[in-house]
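I have placed the structure first, in the form of C-alpha cells, so that the comments after it can refer back to it.
Missing here: one protein chain of the complex. Every other protein chain is in place.
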Amino acid sequence: MQRALVEVLLLSVTAGVLGSWIVLRRLAFYTHAIGTAAFPGLVLAVPWGIPAQAAALGTALGFAGALDRLTRSGRAATDSATGLLLVGFFAVGVVLASDVFEAGAGVDRLLFGSLLGVSELDLWLTAAAAVGALALNAALWRPLLTAGFDPSAARALGVPATTADWLLLVAIACAAVVALEAVGALLVIGVLVMPAATVRLVARSVPELQIATAALAALQGVAGLWLAATLNVGPGPTISVLGGAVFAAAALFLAGRRRLAR
Amino acid sequence: MDWLLDPFSGAIGRRALVEVILLGLACGPLGVWIVLYRRSYAAESISHGMLPGLVLAALAGVPLLLGAAGGVLLCAATITLVARDERLGGDVGVAVAVTALFGLGAMLALAPAVPPRLEELLFGDLLGVSSGDLMAAGALAAAVAVALAVAFRPLSLVAFDAASARSLGAPPGRWQLALLALLAVTTVVVVQGLGSLLVVALILAPGAAALNVTGRLPAALGLATWLAALAGAAGLVISHHLAVAAGASVALCAVAEWVLSLLAWRMHAPSPPSTALPADMFAQAR
Partner (left out) sequence: MSRGGSRLVEVSDLGGGYAPGAEALSDTSFAVEAGMILAVLGPNGGGKTTLFRALLGELPIRRGHVEVRGRPAYVPQTERARLDFPVSAVEVVLMGAYGRTAWYRRVARADRGAANAALERVGLADRAGVRFGQLSGGQRQRVLIARALMQDAAVLLLDEPLSGVDTASAERIETLLSDLRGQGRAVLVATHDVDQARRWDRVLCLSGRQVAFGPPAETLTTSVLRATYGAELVELDDGRYGVRVDHHSHGT
C-alpha cells in the first residue's frame, strides 16, 4: 500500500505538468490511444521477459509513427485512421493474449492496472518520468505556450515550435506508459487528463493550471486508493470514476453559478 | 477446400457465420456513412462508454441486448450533455465522460466474487451466439440496412453539401441525429459478437476500405457490405485453425482490409501535405 501511495504522488507531478499541456493542446484522445496501443507490447513483455514499460513504449511509439505517416500524407482522415489503427493494434494484443494468458486475470491486470502491485522498478520509472516532465516543461515553456496560443504565428515568432511539439508528444507517450502500470492501458486518462480538465475550468494562467492539477491529481489518487480499499475493487477504475465525478461536479457547479449570475 | 469449410461443419460455427453475415449487412453501409460524416470518434465513444450497461445486464442475468441498449442510451445522453458546453473543451469533456463510464463498468465487473466474465463483454463471444441472439441480431441488422437504404438520398445530400441540404428538404441536424441513432442500434447488435472494445473495427473498417477503393457512393455501400461479410467469414476461419479469439480475428481481418485499401489508394492523387504543427496534427478536430 505504501508503494501505491508513493506511485500516486509521483504520478500527480506528471499529471500536473503534462496533463495541463494535454488538455490545452487537445491531446486527450492521443493520450488514450497511446495507452491502448501499448497493450500488445504489454502482452509480449511477459513471454519475452523484458520490462513492461519498454515494450509498451515500443508499440506506443510505433503506433504514433504509423498514425503520423498516414495523416500527414493526407492518405486517411485523422479521426477514422486513429480509431482503426488503434483497434487494429488492440486486436493484435487480444490475439496474442489468447496465446500468452490462459486465464483472464492476466489481461485484466494489463487493461486496468495493478496499482497495489507496483514494483520498485515501476516507482523509479515513474520518478524518472516526473523529473523528465519537469525538465521538459521548463526547457520548452516558451515554444509550447506560443504554439498553444497561436499556432499560425508560432513559427513566425522564431520559436522552435515543431521540435517542441515532437518532444511533447514523446513525453506524453512516456507519461502514458508509466501511468498504465498503475491504472491500466485503458484508463490512463483517469490520471493524466481528468484532473487537468477539471482545473482548466477555472484556471487563469498555465502555471496556476499545472500546480492546481498536480494537487488535485494527488488528492484524487489518494482518495481513489482509499475508496478502492473500502469497496474492495480495483484502484485503477476507481480513480477514473472518481475523477469523472469530480469533473462533473465542478462543471455543474460552474454552470449553476453562471445561471445565477444572469 | 475442406480447410475453408471445416470451421462451419458444426452448428456453432454455422451460427457464428450467419451472425457475422447479418452484422455485415448493417455495418458495411453504416461504416461508409460514419466515415463520410467524420463521426468515428462517436463510434469509439459509444462502444466504450456502454460497458456499465453490459456489466449490469450480465450481473442481473438479463439478456445482453437490453443491457447494451441501456448502456448505449446512458452513454449517448452523457456525451450529448457534455459536448454541448464549449467551455468544457468539447472533446476533452467527452473523453473524460467516456473513460469514467468505462471505469464504472470495470469497477462493477471486477468487484463481486463471481465476475461476469469481463473478457466476453470486452472482446465478444462470437462462438457463443444462441438462436435467440441470432434472430434478434437479424431483425435489428435488417432494420438498420433497410433504414440506410431508404434514407440514401437525404443522407448523401447532407454529407456532401450540408449548407444547401436544408433547402433541398434534408435538414442536416435531423439526419446527423438519425445516423447516430442507427450507429447506436448497430453497436448494440454487434457488441455481443465482438465486444465493447472491438466493435469499432467491424463498423468502421469495411466502410473506410470501400471508400478508399471507389469514389462512387453506391458502389462503396455495396462493396462495404461485401467486405464486412468477408472479414467475418475470414476471421472465423483463422480463429478456428489458429485457435485464437474469434471476435479479435474478425476485427483483425476487417482492419487488414482497410490497410490493404490504403495501398490501393496510392494510385489516386495524393492530397497536399499538411503544414500544421505536430501536436495539432494529433489533436482532436472539432
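A and B are the chain letters, set down in written order, and residue numbers restart from 1 in every chain.
Simple rule for what comes next: contacts are C-beta pairs under 8 Å (C-beta built on N, C-alpha and C of every residue); 3 or more make two chains touch, one makes a residue touch a chain.
On a predicted model such as this, the values are computed, not experimentally measured, just so you know.
Peer 1: Among A:Met1, A:Ile50 or A:Ala156, single out the residue that touches the unshown chain.
Peer 2: Spelled out, the listed residue whose C-beta touches the missing chain is A:Ala156.
Peer 1: Given the contact definition stated above, which residue among A:Gly16, A:Gly35, A:Gly83 or A:Gly148 touches the chain not shown here?
Peer 2: For the chain that is not drawn, the touching residue is A:Gly148.
Peer 1: For chain A, which positions touch the chain that isn't shown here?
Peer 2: Counting only chain A, the missing chain is touched by 24, 139-140, 142-143, 145-146, 148-153, 155-160, 200, 203-206, 208-209.
The rule we apply is simple: only the chains that are shown with their structure count from here on.
Peer 1: For chain A and chain B, what's the span in angstrom between their mean Cα positions?
Peer 2: A distance of 25 Å separates the two centres.
Peer 1: Chain A touches which residues of chain B in the complex?
Peer 2: Contacts found on chain B: 34-35, 38-41, 43-44, 82, 85, 87-89, 91-93, 95-97, 99-104, 106-107, 110-111, 117-119, 122-123, 197-198, 200-201, 204-205, 208, 212, 243-245, 247-249, 251-252, 255-256, 258-259, 262, 265, 270-274, 276-285.
Peer 1: Would you tell me which residues of chain A are touching chain B in their complex?
Peer 2: Residues 23, 25-30, 32, 64, 67-68, 70-80, 82-84, 86-88, 90-92, 94-95, 98-99, 104, 107-108, 111-112, 147, 151, 154, 161-162, 165-166, 168-169, 186-187, 189-190, 193-194, 197, 200-201, 231-234, 236-241, 243-245, 247-248, 251, 254-255 of chain A touch chain B in their complex.
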